[in-house]
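The other protein chains are all here in position, but one chain of the complex has been omitted.
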Amino acid sequence: MIIDKSDIIENTQIAEGIWRMVFKSVEIADRYLGAGQFVSVLTDDNWEHPIRRPMSIADVNEDKISIIYKVFGSVTQALTKLKSKDYIDVLGPIGNTFNVDYDTFYPILIGGGIGLSPILNLSKCLVQKGISITTIIGAKTSKEHFLQHNPNKNMFLSTDDGTIGINGTVIDALNIVLKGVKNPKIFACGPEPMLFSIQKILEEKSIPAQFSVESYMACGVGFCQGCVIPKKQNNEYYLVCKDGPVFEANEVKFE
Amino acid sequence: MIIDKSDIIENTQIAEGIWRMVFKSVEIADRYLGAGQFVSVLTDDNWEHPIRRPMSIADVNEDKISIIYKVFGSVTQALTKLKSKDYIDVLGPIGNTFNVDYDTFYPILIGGGIGLSPILNLSKCLVQKGISITTIIGAKTSKEHFLQHNPNKNMFLSTDDGTIGINGTVIDALNIVLKGVKNPKIFACGPEPMLFSIQKILEEKSIPAQFSVESYMACGVGFCQGCVIPKKQNNEYYLVCKDGPVFEANEVKFE
Amino acid sequence: MNRLKCSIGSIEFNNPIFTASGTFGYGNDLPEFVDMSRLGAIVTKSITYEPRVGNPPPRVVETPSGMLNSIGLANVGIRIFIKDIIPLYENIDTKIIVNIAGSTNGEYIKVLKELESVSTDIVGYEINISCPNVEFGGMELGVDAKLSNKLITELRKHTEKLLFVKLTPNVTDITIIAKAVEDAGADAISAINTVVGMGIDIGKRKPTIYKTYAGLSGPAIKPIALAMIHKISKVVSIPIIGIGGIVNYKNVIEFLLAGATAVQIGTANFRNPNAGIVIIDELNKYLKENGISRYSELIGKLDLYE
Partner (left out) sequence: MNRLKCSIGSIEFNNPIFTASGTFGYGNDLPEFVDMSRLGAIVTKSITYEPRVGNPPPRVVETPSGMLNSIGLANVGIRIFIKDIIPLYENIDTKIIVNIAGSTNGEYIKVLKELESVSTDIVGYEINISCPNVEFGGMELGVDAKLSNKLITELRKHTEKLLFVKLTPNVTDITIIAKAVEDAGADAISAINTVVGMGIDIGKRKPTIYKTYAGLSGPAIKPIALAMIHKISKVVSIPIIGIGGIVNYKNVIEFLLAGATAVQIGTANFRNPNAGIVIIDELNKYLKENGISRYSELIGKLDLYE
């Protein structure tokens, strides 16, 4: 892990309210371990927003690192103002990675909302290795999608309003996909309610899964003890930044 | 007075640490009364710096308004980042104007440090009217000057280190200039110690003067009662934003 | 439909957005572009019996997301206020609340009585027992439940108009003071006044404010204000006027959810004298878009975790 003032190479809108930023950091790329890890960014010297913002790594290509972000509030809004040649202050890489035992299982990847970054990253890695997988990416409506629905290539999009891909949530898509595969293992990232629903379905069907989870973070380095998520087995907590962000689905509890 | 989101036309460095910004505001230009008035600017939606920054009007040319600013701290630093086509949130025009009874007096204009904006403004107005004046502009060193020392045209620069113009402060320059004129009246703007020194000299010599003074301002509109300067005659205060910024030299007290 | 109608005691306000004392003058001398009739009410700068010139400069300075001030209750005094300013209120239909400060109980009472003795359109008084920048009437009075109760009990006897009491946050337990002034007959509690703070100019090695200590306001103190209002709302049944760092309609909703019936805009007026009016428009829009027919449905509607 390192803090690097990284040069921005690209920062463009790729769907409604969704942006991709590519920046260059040899330091971070050198330390990068794989899909699941994230970085934490600072837009500028402004102390109105003292806290960094965590962003999953969507892709690492040599020393070029991509993140995909949704414009939520002030800081993501400020991110959109940055241009190539500006720099961004990045802490990373942070956290652990997905562990895909693809010899035993058939990987189904699910990304909901802005949870798609680590999923796209993982998907690309697995495809490059020639492993066959199915990917499901969900959004509210077609405008928020920047990928192609392509069931032939096992790439399923879903939209709540049915404007593209499968009409419904990623859960609906998952139920369809599950019918056609054997020995599935799920790798999912997305909003808590989505992970919670997936958790319930998988428990019923005894399907293993790994989740990349979110939690409000003040530091990203284990200092603040802020980023907790309850353990399933007892009343203790995991730190998402140190113990995660990737957990076995049966390790974590959603409330 | 109005608040206007004004388009920036130009924002360039003109000397060491000194910038000129020109922005367009029909609304403010319409209400502008003359040299001495100022505006108060807000760089952006950032609440780390809740308070506007007052800046004297250096020039009004139709709907184009110029300010000249020195990079002091965070906000003036942030100002330098703005480019033409960006906008700036401006409150103004604020305050009163110099009152130059040039029929009776010979105007000597003195600007020290960043106090040169209203002086340049006044100087241009008087010259355009064909009135003969003397202007003295002081700085620490030649790098902070962007004007030409031109005694033939009654334009004197001074520098503390003698790197351009008269070696010394504006007071040294004033003492030289005073020798050659009759019935002088001084119009000055600059740091408090400078105005204080001028005040003492003029009192001795019974020369009238008007000062444009500064004070820390929270509102610029008379709400906060923050921008006070002591009255000379009693223990009360003037509000610089409502009663000033221009005062007769014998009205105000420096401590 | 006026979604923003707001009642406190017997008075109906057009909306719950007021301007805070000391941040809007007396309401008589506004920039041309401010239409103050849109505001729910204006709370005047604190009025004392004698005129006060206030403290030497520097009186104000910026801090991270806030500002410090020590104005020292500069004001024209009650006589000039009655003679020169009150008559101007006849021509406006914004509701006026006069903020009163004093150095002794007697001074508060004298000011209130002077105001009661003239016929005015003033709808009420806000009693400032919380100014951090004077000795009495601030740190001594406002932190002592008994003294506060005694003063408000006395003032209550002399007026039937609205009586707001403005509390200081510089106290171990604000709920005790809140309870004491409710018991004394206050119609509402205004909270919070500024938090004691200090700034230092490292170049000059001097305080940034002449009086060394000053009052902190602005967004920086919003979390402190929200906590105090939420705590007060648990112990009193009179309305609370929420104050502290409000700069947009979202902040207003935070204060409503915490338990405030109305709010006051302070520091934000310095950045934009129209801040209150912008907020009224934003708030209306929010209510409309969310199908909320009366803003008051939001008051205290906070869903705690435990």
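First chain written, first letter: the chains are A, B and C, and each begins at residue 1.
The definition used in the following text is that a contact is a pair of C-beta atoms (placed from the backbone, for glycine too) under 8 Å apart; a residue touches a chain by one contact, two chains touch by 3 or more.
If you're wondering where the values come from, they're calculated on a predicted model, not measured in any experiment.
**Q** If the hidden chain were put back, which of C:197, C:239 or C:266 would touch it?
**A** C:197
**Q** Touch as defined at the start, partner being the missing chain; which of C:31, C:54, C:102 or C:245 qualifies?
**A** Touches the omitted chain: C:245.
**Q** Touching the left-out chain: which of C:147, C:257 or C:278?
**A** C:257
**Q** Could you pull out which residues of chain C are in touch with the chain that's been left out?
**A** Residues of chain C in contact with the hidden chain: 56, 63-66, 68, 143, 170-172, 195-200, 202, 204-207, 210-214, 216, 218-224, 226-227, 230, 245, 250, 253-254, 257-258, 301-306.
**Q** Could I get the residues of chain A that touch the absent chain, sorted low to high?
**A** 1-3, 42, 47-52, 91, 215-219, 221-230, 235-237, 255
The definition used in the following text is that only the chains that are shown with their structure count from here on.
**Q** Between chain A and chain C, what is the separation of their C-alpha centroids in Å?
**A** A distance of 46 Å separates the two centres.
**Q** Between chain B and chain C, what is the gap in Å from one C-alpha centre to the other?
**A** Each chain's C-alpha centroid was found; their separation is 36 Å.
**Q** Could you list which residues of chain C touch at least two other chains?
**A** Expected reply: 64-65.
**Q** Counting only residues that touch at least two other chains, what does the list for chain B look like?
**A** Residues 47-48.
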